[in-house]
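Note that one protein chain is taken out, while the other chains of the complex remain in position.
Chain nomenclature is as follows: A and B, assigned in order of appearance, with residue numbering initiated at 1 for each chain independently.
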Amino acid sequence: MKIAVCVKQVPDTTSVRRLDPATNRLDRSGEGAINATDINAVEEALRIKEAHGGEVVVVSLGPAKALDSLRKALAMGADRALLVSDEAAAGSDLVATSYALAKALERENADLVLFGQQSSDSDGAVLWSAVADRLRRPLVSQVADLGIDGATVTGKRQTEFGYDVITAPLPAIVAVSDAINEPRYPSLKGIMGAKSKPAETLSLADIGVEPERAGTRGSRTTVLALAPPPPKGDQVKIEDDGSAAEQLVDWLVGRKLL
Amino acid sequence: MSTLVFLEHHGGVIQKGALGVLARALALGGDVAGVVVGHGVADAAASAGAFGATTVYVVDDPAFEAPLPQPRVDALEAVVAASGAENILFASSVLSADIAAGLSARLDAGLNWDVTDVRIEGGQLIGKRPALGDTVLVDVGWTSTPRIALVRSGAFEPVETGGSATLHDVAVTLQDFSTAAQIVEQAHEQASGPSIEDADVIVAGGRGLGTADGFRLAEELAAALGGAVAATRAVVDAGWYPYATQVGQTGKSVSPKLYIALGISGAIQHKVGMQNSGVIVAINKDPNAPIFDFADFGVVGDLNQVAPKLAELVRARTA
Partner (left out) sequence: MTETEPTGAPFPHQVFAADVRAADYPPPFSSAEVIAGPTDAPDERIEVGVLIVGGGPAGLACAIRLGQLIEEDPATAERLGEVPVALVDKGKQPGSHLLSGAVMNPRAVRRLFRGRPEQLEGVPTYGEVPGEGVYLLTRKRALRIPPPPTLRNHGNWIISISQMCRYLAEQAEVGGTFVLPETAADRLLVDHGRVVGIRSGDKGRGKEGEPLGNFEPGSDIVAGVTILAEGTAGHLTGAALDHFGLNGREPQIWELGVKEVWRVPKPLRRIVHTMGWPLRKPARYREFGGSWLYPMGDEMISLGFVVGLDYRDLELSAHDLLQEFKTHSFVRAILDGGERVAWGAKTITSGGWHAMPRSLGAPGLLLAGESAGLVDLARLKGVHYAIESGRLAAEAAFRSLQRGENPGRIGAFDGYDAEVRNGYLGKSLREVRNMRQAFEKGFFVGGGLASAMTVSKGKFPPKEFHNEPDAAAPLLRTDRASRYPAPDGVLTFDKLSSVFASGNRTRDDQPDHVRIERKVPRDVAEMWAWMCPAQVYEVGEDDGDGTVEVKLTPSNCVQCGAITARGGRLTPPEGGSGPEYTLT
């Protein structure tokens, strides 16, 4: 069984996060770390491989140093890494990124594609759905528990209303939440072995992405301007005379929080 | 400008967030229509009329019974074609995020998410969204049509207009892969609720709760608000609540839209884990607790009185 895990490198949350004033985009020049939930996705892939056999490939779109994140996944036990790195991809939005990622995944033709649910740098929750549509494969997202039985994947999907249990035939796309597992620490042997595992770097042209579909050209959204947020407004402090709860509710309603 | 608003429904009721987005779309002007997708949804679709929708596109078929995203991408593709909508707005939810992104790929249409406001400027739709933990506001735009936006839930309030809507049925051809995923079991127990990092509302408990039992107050209030329960390091160390819920320097950093601190003093090691929350409410009997320095709304009082009352009032409102 072949499992592809899509992994993203994001700026380390401890270093100062800034927008680059020149491009209005996230300044990614600081230290990078593998996106936290992607590690859960890698762990899930490894567990499936341990139970069912097969190969785990980690795939990433990013600058050359995204290879560090891929190495970490290799150290955990993934078999192969694929990095698509191309300057022409800079400034890609969802439309451009999902297009490129879908091309890379088509090439891999995996039975199961895993994503980690949240990306800490853009707080979106969207990439896998766009990729699933391009690959024309069934999607199960927000998965907190995953099982494989023959050619069917069963996921426990967490929504605002509770848990649904969803099945889908392989090949399928699954986005996992951080509740799904506790990732393993890479062993020293794993870390040292990672160096000799295959790690490929390809350009956009190598995976068949046309120049007009890449980067800002291939994007359909744009960032226009930055501004500091409006000041929080006056603070309120009251003593409870029995009506504090009512006053608080009125205030929350006024702030559109209820 | 023509705008389509996705009206998510659950249990036959259109979701409040969607109605809020509808209100905003109507305020922007131009042609505004709603779209409801499901099975047996005629009544739900009609109810949108009371909130200002004059036109609602309806896709009603057993194939759409289950709240799954991919068939809805097919449905929306058809409705967009039928309506000629330029803008497609969604109130953000687990389901709608997947639909919006799938639709973005399907139509190669730009998607901006976590948008807290939209406006029209120079004939263009401009969105506003916070970034970097709510420390900056960014104006975002689209370079082509249609334009898709996922609006942060709760950003807008519904407006009752008491009107009625004309319903238009739209026929949809489903893609083969769209119906491959099936719901086997639809459960509705609040198993453990959202994890604190994803939660929009957090009720956090500290030493002021008195005992481990005190957490029932936090749980009750969190349930009423549809939020998650968090804890300070002191009470986690004391074994009152699990480490997974710990917020602070040595626990998790959270930035929910609403953070309610019950019996928490506000020492810096806790503060650094939650200071980027949208709105901070504190209930504490110590008027000098440092938390009152940075809480937006502070109540000096007995949380054993205030918290249950608050939970009761919230439940009454959302019922």
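As a working rule, contacts are C-beta pairs under 8 Å (C-beta built on N, C-alpha and C of every residue); 3 or more make two chains touch, one makes a residue touch a chain.
Treat the numbers as computed from the prediction; the structure is a model and nothing was measured.
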Residue among A:Ser187, A:Ser203 or A:Ser243 that touches the chain left out of view: A:Ser187
Among B:Ala42, B:Val159, B:Ile183 or B:Val272, residue touching the chain not depicted: B:Val272
Interface residues of chain B (partner: the chain not displayed): 233, 243, 249-251, 267-269, 272
Residues in chain A touching the chain absent from view: 12, 14-16, 31, 182-189, 191-192, 195
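Here, only the chains that are shown with their structure count from here on.
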Contacting residues of chain A [partner chain B, same complex]: 13, 17-19, 24, 26, 93-95, 98-99, 102, 118, 122-134, 136-142, 154, 157-169, 172, 177-179, 219-230, 232-233, 235-240, 242, 244-246, 248-249, 251-253, 255-258
Chain A contact footprint on chain B (complex, rising order): 10, 67-70, 73, 93-95, 97-106, 108-114, 126, 130-144, 150, 154-157, 175-178, 180-192, 194-195, 197-198, 201, 226, 253, 257-258, 278-279, 281, 283, 287, 292, 295-302, 305-306, 309-310, 312-314, 317-318
